[in-house]
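Below you will find the structure I want to go over with you.
Every protein chain but one is kept in place in this view of the complex.
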Amino acid sequence: MRVALFGAGRMGQIHGANIAVHPGSTLAAVVDPHGPSATALAERHGAVVMDEAEAFASQDIDAVVVASATNLHADQAEQGAKAGKAVFCEKPVDLSMDRVAAVSETLAQTNVPFMLGFNRRFDPNFAAMKAQIDQGAIGDVEMVTILSRDPSPPPIDYIKVSGGIFRDMMIHDFDIARWLVGEDFPHLSAFGAVHVNAAIGAAGDQDTAMVSLRSTSGVLVSISNSRRATYGYDQRIEVHGSKGMVSAENVRESTMVLATAEGVRLEKPEHFFLERYAAAYKREWDAFVSAVSEGRAPMPGITEGLASLALADRAVASAKAHR
Amino acid sequence: MRVALFGAGRMGQIHGANIAVHPGSTLAAVVDPHGPSATALAERHGAVVMDEAEAFASQDIDAVVVASATNLHADQAEQGAKAGKAVFCEKPVDLSMDRVAAVSETLAQTNVPFMLGFNRRFDPNFAAMKAQIDQGAIGDVEMVTILSRDPSPPPIDYIKVSGGIFRDMMIHDFDIARWLVGEDFPHLSAFGAVHVNAAIGAAGDQDTAMVSLRSTSGVLVSISNSRRATYGYDQRIEVHGSKGMVSAENVRESTMVLATAEGVRLEKPEHFFLERYAAAYKREWDAFVSAVSEGRAPMPGITEGLASLALADRAVASAKAHR
Amino acid sequence: MRVALFGAGRMGQIHGANIAVHPGSTLAAVVDPHGPSATALAERHGAVVMDEAEAFASQDIDAVVVASATNLHADQAEQGAKAGKAVFCEKPVDLSMDRVAAVSETLAQTNVPFMLGFNRRFDPNFAAMKAQIDQGAIGDVEMVTILSRDPSPPPIDYIKVSGGIFRDMMIHDFDIARWLVGEDFPHLSAFGAVHVNAAIGAAGDQDTAMVSLRSTSGVLVSISNSRRATYGYDQRIEVHGSKGMVSAENVRESTMVLATAEGVRLEKPEHFFLERYAAAYKREWDAFVSAVSEGRAPMPGITEGLASLALADRAVASAKAHR
Partner (left out) sequence: MRVALFGAGRMGQIHGANIAVHPGSTLAAVVDPHGPSATALAERHGAVVMDEAEAFASQDIDAVVVASATNLHADQAEQGAKAGKAVFCEKPVDLSMDRVAAVSETLAQTNVPFMLGFNRRFDPNFAAMKAQIDQGAIGDVEMVTILSRDPSPPPIDYIKVSGGIFRDMMIHDFDIARWLVGEDFPHLSAFGAVHVNAAIGAAGDQDTAMVSLRSTSGVLVSISNSRRATYGYDQRIEVHGSKGMVSAENVRESTMVLATAEGVRLEKPEHFFLERYAAAYKREWDAFVSAVSEGRAPMPGITEGLASLALADRAVASAKAHR
């Protein structure tokens, strides 16, 4: 699979390295409006620089990876699909349900393989937890608790275009909830608050949020988010069922333990997503390559994006009503 | 302090032993309609058996401990107060807000010391967590997560008179939330489900429940309950703040660790409240004796009972509306 | 069982409370050359004060507990035995092999029940570990690692009469090694060092010590001791076998966990033996009462004391040879 990568920023560099090192894929081209970034990334992995039109038109390109600025995702995904390329698209496809629905329509017509970058499904710890559930180790799933906290908030300029905490941050947790429960959530209740930075509130957003969900069959889910955790990137999930409980705990920076007169100190959780989810990004890319090469529909697809965005929109409305 | 203990059942036996062993109190009398139980407990600790009227009338009794059947709590607490005794009352005072308000009124008039048996505040692990918060170790409290699961449900006959999962079980967690946050909760959202035993649903109750709270200043609280956990009594709290997070984890049956080809096995959490909260009951009784002997109002008092019952009533209504 | 307690100091107070609260024993008398201590302890538990001769002569006394100064242990144990009392004796019986052998001879002649206070066998955590071994969970025992560190060294005056680190401190670990392996140790190698306090070295002792043992069948044991651990009383054992490994970890002061920018902090191990082994002392006393009342020989007995003292003597000689 010869791949054109759209976006040479932080996420583009991660995907670029994973594409280059995977035995089933080659990084053929890099596309980025910022020339020097595109050149640097292309040279590092023996790829060429293309512009958008070239990449979509090239017979040498089998797949596109959309890791550009968020406002470009939907267009590039659609163009890739229309050009007959397999498409891997970073989240979110778009912040508007209508726009995502339109992309979904295009994908249905073009029938190309499409995968959405909900990377957490591929974290080895969460995957080990999911495997236990699938093997029946905890019986029927009854309650899910998802705790997700960033080490520090993004710049306020990012907050303003992010779609807000529910669409930008908690959307990952909505996807995890759907992945674990496998049902619709007819009931949702959301609360938000501003504790971290008053400017986030002034921008009409919250930095602390909590959502409860109730699925069709009565599975209860609690999700909580904060834009700040002094001790690192806090990413935990636990699932309680009829036969037991399974959880995935944080990954620490090392297994070092220091015992002194002050107490017993463990290392902090790995700092942020680049460190914590390094293995997840690799496994995610492998899942895309495997699905495409074996003719299976990649998962998660556009449907997962639509469903999680719908939950985020409902959370925005519920949190607003609760203020 | 010479104490008359009302109730010689499971809770009465715990309180009886703690009263007898405390250097500041003596178990003077045991009152229970079931004669043999009263006699056995009295003999074990060198006390005498009395009937209700005797105990209230006796000049030899300084305090009463109400650990009888739930439907007797309010009456015995009021009679004790009117007789001028210090009163320690097991939770709940009553399942009806009106009845608890009436007891509160009586207590205000009689002005006797009164303490309500919300034992978890006295668990050494929760207390260590609270001490860190009070010392400012995590800065301002922003989010609280309370997970509380019983090892197995009570008999269905108990369920029917219990007031339901929110008033009988989650009321402890409401008290903990109030203790940790120290504010009112103008916003509450509750979900319930029946997963453990269909008979609990048939009795109009739920066995699985989840509540979100938002305090006046925007502190968010998640509480979840299940009437069954195969791995033991699951009692955890974590509090996230502006400077860090503090939690109190389960207490395991021992520190034994077994590593074999099947994995690494830790012991289960201590089975149920008698084991897990043995130290809490002792510390609770010490707090009562200390407060009374030093002329301070014992905490938690009737106000805490009223406030938590009010939250439980709101949760019942919210969960009903969400079905 | 009516008990005369010899010694009203720290250990005497622990044993006194356990004797008093046990349903099968009564604290009848306290014997201590320091009158006020004897009186205070006796009054606390409703006992009388006796002198040595009275206690041994009294028909009202069934058993004696020897928790006096170390240099009195052997005499009091022998007198108790000659008076036909069941004897519970704190360790050590004596620091001299010859004297312990003489006591052993007396016990054999009098045939009274005798138990030696090697309390660690009764720690619930070590007992849970041992139960796994006995059930075959780790197969055949092959290697044992015992780590034992006191929070701080005793006064130098105590050191001088203690018999030294191997006879005073490591003797507990020798007993544990014998308990776990159940074989003789024909091979022993010891090293000592002075790191904590030069005065300990000046007194001819060491404060840091390490011993390796090889049993008849080739089970290897490592024991290490320090007289100081800044983080509390460190008491860990692990046993490796053909089918797995089992360990007993430290007991922490609480299950509180504090995560901040400095890292994730657990509580320290419980400070010292009074806290860590509180449950062990209770279970030890129960084992004595049960054995005597059921006509079984209490374990550990004088044989265990002799065998562990022999290992300590060999360690002293080996460490000396290695300097």
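A, B and C label the chains in the order they appear, each numbered from 1.
FYI, contacts are C-beta pairs under 8 Å (C-beta built on N, C-alpha and C of every residue); 3 or more make two chains touch, one makes a residue touch a chain.
These figures come from a predicted structure and were not determined experimentally.
Student: Determine which one of C:Arg2, C:Arg99, C:Lys160 or C:Arg214 touches the chain that has been left out.
Tutor: The missing chain is touched by C:Arg214.
Student: Which listed residue (B:Trp179, B:Tyr231 or B:Phe272) would be found touching the missing chain in the intact complex?
Tutor: Among B:Trp179, B:Tyr231 or B:Phe272, only B:Tyr231 touches the chain that is not shown.
Student: Among the options C:Asp60, C:Asp75, C:Glu142 or C:Asp286, which residue touches the chain absent from this view?
Tutor: Residue touching the chain left out of view: C:Glu142.
Student: For the chain not shown, which residue from B:Lys160, B:Arg265 or B:His322 touches it across the whole complex?
Tutor: Here the residue in touch with the unshown chain is B:Arg265.
Student: Determine and list the chain C residues touching the chain excluded from the picture.
Tutor: Missing-chain contacts on chain C: residues 140, 142-143, 145, 147, 149, 187, 189, 191, 193-196, 208-212, 214, 218-222, 224, 226, 228-231, 234, 240, 242-245, 322.
Student: Name, in rising order, the residues on chain A that touch the hidden chain in the full complex.
Tutor: Chain A touches the chain not shown through residues 21, 124-125, 127-129, 132, 137-138, 243-251, 253-261, 267.
Student: Which chain B residues touch the hidden chain?
Tutor: Residues 229-231, 252, 258-268 of chain B touch the chain that is not shown.
We take it that only the chains that are shown with their structure count from here on.
Student: In degrees and to the nearest 5, what turn takes the CA positions of chain A onto those of chain C?
Tutor: Value: 180 degrees, nearest 5.
Student: What is the distance in Å between the mean C-alpha positions of chain A and chain C?
Tutor: Each chain reduced to its C-alpha mean, chain A and chain C end up 57 Å apart.
Student: Using the touch rule from the top of the page, what residues of chain B touch 2 or more other chains?
Tutor: Within chain B, residues 243-245 contact more than one other chain.
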